[in-house]
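Working notes for the structure below.
With one protein chain held back, the other chains of the complex are shown just where they sit.
Labels run A, B and C following the written order; every chain starts at residue 1.
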Amino acid sequence: MADIFLYRPHFVAFIILFLLGMYIMVVNPNLVKKLIGMYLMQTSIILFFIILAVKKDSTIPIILNSVTALPPEAYANPLPHVLMLTAIVVGVSTLGVSLAMVIALYRQYKTLEEDQILGKMK
Amino acid sequence: MTLFDDYLLLLLSVVMALGAVFVRDLLSGVLTLAAYSFFLALLWAGLGAVDVAFTEAVVGAGLSTVFFLVALFLTSHQEKVRKKLQVRIIALGSLGILGFLLLFGSVDLPVVGDPKSLPNKHVSSNYLRRSLEETDTPNVVTAVLADYRGFDTLGETTVIFTAGLACWMLLRRKDDSAT
Amino acid sequence: MTSNLPGFLFVIPFFAAIIIPVVGFTNQKLCRPIALGALVFLSIVSVISLSEAVLHGPLSHEFGGWAPPIGIVWVIDGLNGLLMVAISVVSLIALVHAGPLVEKELSDRVIPFYSLSLLLIAALGGMVLTGDLFNLFVFLEIGSLASYVLVGVAGGRSLLSAFRYLILGTIGASLYLLGVGYLYAETGTLNMADLAQRLPEVIDSRAVLTGLLFIALGLAVKMGLFPLHGWLPDAYTYAPNSCTPLLTSVVTKVPLYAFVRIAFWVFGMEALNTQIPILVVLGWIGAVAAIVGAYLAIWQENFKRMLAYSSVSSMGLFMLGFSLGTETGFAGGLFYVLADTLMKAALFGVAGAAFYQCGALTVTDLARLRRNMPWVLVALLISALSMVGIPPTAGFFGKWHLVVGALEAEKYFAVVAILVSSMLTALYFFRMFQRVWAKPLLPVEPNFLETPFPIKLSLGVLTFGIIALGLGSDLVMGLIFESVIPKGF
Partner (left out) sequence: MIQPHDSVIVHTLARVFTPIIQLFALYVLIHGHDSPGGGFQAGTLFAASIILPILAFGIQNSQVVLERQAIILGGIGILLYAGIGLLPLILGGEFLNYGELPIPGMEASARRHWGILGIEIGVTIAVAATAVSIFYSLSQRGKGEEN
């Protein structure tokens, strides 16, 4: 298993970002910090999908005309790219909604810390 | 483009991510996050995902940062320092299991950059072979996004529309006029 | 068989949801008729689709005209046809019920309420009908965003619970997406039918196992399966009363369906019995969830919170039923899902009506219904008896088939879990009835409102549905046995 660390730097970065993001989301009491963690987690999944799409010595998936077209192996895999475009937009939408919730909470409780909000509720 | 010249970008983005998380001032954290996002965009471009890179630069580094900044502008900048040991231990334990699972599963994943691996062969080579002829669109990503998987894109547009409605519903004030 | 019906099942609620804000700003009164009209249409089309699918085999609709696995396909068979009917009918009833409550609670947010509810229903329909794993993720996110907001719109406590729901829900969705990534990496496809064909070759791969585990974990967060139910009690308790019947009855059932579809159809019984023994684990989790949920419900004073823990318990029972590995157990689990959809809509409907009219929040407060709203109390009585499992209600038949399935599978811990959780359920509902009927009749309250007709109608239909589903259980079970059971049992 140790060889993963040597041959797959992208994958290691993915694991670090994913776990870091999730840890901050769960543990940090600051609401905005939680969202920063959420952003890290979502982008790490994009990293995971993009490294699935990489082909060695390939070019970007734009085929200008059928005469000069290369075989499919010569282009990067477009499908994960498409999926991740969707995931990016989903991420920013979730971020917008969650920030709206944060602002609404701040209006009521004048703090961004989850435990202080809980304290003020009682 | 080869695979292994983006060590630097990976390292930079991980450092930026750590910075965004551990800096106490939230404003600095958000700006560091924008830098992180920008390095990721460069990384995607280097890995051949130009459309994703463009979107990440525009949406990730641009739009989300603007949202974050507006929200911080209306709330507060400072993060308070506290420690809850119990929660941390539970979280670290479960994340350890998750991390082990990720590593465990990754052993059998296809080698990065292998053009013959299954995710690069089965459906996606069909797109690469047929899209120009069938949809008259040179950019295969656009063809897949808008046509082959156009239904996903409709869903995606709906997601952002839902978010718009949601923000409007959540932040609506009583003193706004009703209609 | 290709058909246009699945396309219309998406188009009807979707267009209504988009048109409502466009039209609603000029005339806010149009929102409700548009929403209810769309849902009536949706119910009719989904009933037609179910009958077509049962009589003539599965219906499929290839979006964009691209055959799978190149394009996205929606497939209707017995299982999701049945659930689609349940979703459309129950959400129609829930929105009828919501009418007077929305006017009171969210009077300045009527437009986004109806629009988001319809988007939620369209997304749930999409999750149920789609045959593509990534398409499922997109609809999962639309539905989740809509439900976070519907939970949090009341402000205060509901906002914080909605924020926690959002954080956990996003973790769940990300885990799901990661699982899809692992499966894609091993097979190169996202289409469920294609995946089912290609998986047996790589079933021994660790990546496939990890993918299934991540998908199961992510969906378990979304469905509120014990011990990942952290968001559920607060969200159900503090959500506005106009939203709870819709949110509690269908929203958690659909991720459960997604899991069942992926586990039993994509992976298949053979792989689950031999290579990936996930069902054993899920059976035990379900058994523990059923008992712990019911046990925690006993100690709740708040009526909605009690019902929320009873939802945790029900989710355990469904999981237990599906993981038994026998035909009767699977069918019983599905039947109990249908029954629980009706029961939860009715119970939370009663809770909403009680708060709307008497300000009743706790179990003890419900005594005031006795004088003011006797008919609502009848609905509460019948749905509570159904939760406990007293014949001839639907809940009894659901539990009966679960027990029979467990006996067939010779899994006695499951029998014990079902019986114990039923007894605990009986305990807290009978405690509630004791509180309601033990005291002398309260005097009539002076400024008491007449129950609005939409609430009476919807509760009446739900109560009738609970009894009808119980009496017609042979018919429904026949349908399930004939056209729903997955291969390999």
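Here, a contact is a pair of C-beta atoms (placed from the backbone, for glycine too) under 8 Å apart; a residue touches a chain by one contact, two chains touch by 3 or more.
These numbers come from a predicted model, not from an experiment.
*Asks:* Since one chain is left out of the picture, which of the remaining chains does it touch in the full complex?
*Replies:* Listed by label, the shown chains it touches are A, B, C.
*Asks:* Pick out which of A:27, A:100 or A:117 touches the chain that's been left out of the picture.
*Replies:* Only one of A:27, A:100 or A:117 touches the chain omitted from view, namely A:100.
*Asks:* Of the listed residues B:36, B:127 or B:161, which contacts the missing chain in the full complex?
*Replies:* Checking each option in B:36, B:127 or B:161, the one touching the absent chain turns out to be B:161.
*Asks:* Contacts of subunit B with the missing chain: which residues?
*Replies:* 50-51, 53-55, 58-59, 62-63, 66-67, 70-71, 73-74, 133-139, 141-143, 145-147, 150-151, 153-154, 156-158, 160-161, 163-165, 167-168, 170-171, 173, 175
*Asks:* On subunit C, what residues meet the omitted chain?
*Replies:* Given the touch definition above, subunit C has residues 4, 7-8, 10-11, 14-15, 18-19, 21-22, 25, 61-65 touching the missing chain.
*Asks:* Residue-wise, where is subunit A in contact with the chain that is not depicted?
*Replies:* Those residues of subunit A that touch the unshown chain are 60, 62, 64, 85, 89, 96, 99-100, 103, 107.
In the analysis below, only the chains that are shown with their structure count from here on.
*Asks:* Have a look at A-B versus A-C and report the one with more C-beta pairs in contact.
*Replies:* A-B
*Asks:* Distance-wise, how many Å sit between the C-alpha centres of subunit A and subunit C, to the nearest whole number?
*Replies:* Spacing between the chain centres: roughly 29 Å.
*Asks:* Just curious, how far off is subunit B from subunit A if you go by their C-alpha centres, in Å?
*Replies:* Distance between chain centres, rounded to whole Å: 3 Å.
*Asks:* Note the residues in subunit C that touch 2 or more other chains, in rising order.
*Replies:* 134, 138, 141, 145, 148-149, 152, 159, 184-185
*Asks:* Counting only residues that touch at least 2 other chains, which ones in subunit B make the list?
*Replies:* 102, 106-107, 109-110, 119-120, 123-124, 127, 149, 152, 155-156, 159, 162-163, 166, 170
*Asks:* Per the contact definition, I'd like the list of subunit B residues that touch subunit A in the complex.
*Replies:* 1-4, 7, 10, 13-14, 17-18, 20-21, 26, 29-30, 33, 36-37, 40, 43-44, 47-52, 55-56, 59-60, 63-64, 67-68, 70-72, 74-76, 79-80, 82, 84, 87-88, 91-92, 95, 98-99, 102-103, 106-107, 109-110, 112-116, 119-120, 123-125, 127-129, 131-133, 138-141, 144-145, 149, 152-153, 155-156, 159-160, 162-164, 166-167, 170-171
*Asks:* Provide the residue numbers of subunit A that touch subunit B in the complex, in ascending order.
*Replies:* Interface residues on subunit A, with respect to subunit B: 1, 4, 7-11, 13, 15-24, 26-27, 29-30, 32-33, 35-37, 39-40, 43, 46-47, 50-66, 69, 72-73, 75-86, 88-97, 99-104, 106, 111-113, 115.
*Asks:* Under the stated contact criterion, what part of subunit A meets subunit C in this complex?
*Replies:* 18, 22, 25-26, 31, 34, 38, 41-42, 45, 48-49, 52, 80, 83, 86-87, 90, 93-94, 97-98, 101-102, 104-105, 108, 114, 117-118, 121
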